[in-house]
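With one protein chain withheld, the remaining protein chains of the complex are depicted in position.
Our next item is subunit A:
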């Protein structure tokens, strides 16, 4: 039984390590900011996930203590990874859209598909708050 747990833990650690390595390799190899964003945001989900599952199996088996912190790490990772990816994407859209970035990439300057409604994408929609707020939010602001 101990042998089985050892094999399982090491397999998960190797799997997680491989995914983090591939994610980092993608960060170095892929051609533009938007494509590079795919590498690291993904490596966190399965690479770190496999390491956390390995930790959840290891501690009850070999030191007899049980810890739930791994679940919390997963929860917080899942909450924060999309937010940071979104902020990097928005910063990149700004730099490209306002032509601050000297190297055009990701077809942002001329190839961004238009949104369906009349308003532009929120990043480019100017400074007025009524334009950028989504309907529910504007509603709530008035009530409070």
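To be clear about the criterion, a contact is a pair of C-beta atoms (placed from the backbone, for glycine too) under 8 Å apart; a residue touches a chain by one contact, two chains touch by 3 or more; residues count from 1.
Criterion: contacts and distances are computed from a predicted model.
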item	value
Name under which UniProt lists the unshown chain, selected from "Nickel transporter subunit membrane component of ABC superfamily", "Type-4 uracil-DNA glycosylase", "Electron transfer flavoprotein beta subunit/FixA family protein" or "Multicomponent K+:H+ antiporter subunit E"	"Multicomponent K+:H+ antiporter subunit E"
Residue among A:13, A:57 or A:89 touching the omitted chain	A:89
Full-complex contact with the absent chain, from A:5, A:22 or A:57	A:22
Missing-partner contacts on subunit A, residue numbers	18-19, 22-23, 25-26, 29-31, 34-35, 37-39, 41-42, 45-46, 49, 67-69, 71-72, 75, 78-79, 81-83, 85-86, 89-90, 93, 106-107, 111-123, 125, 131-132, 134-137, 139-141, 143-144
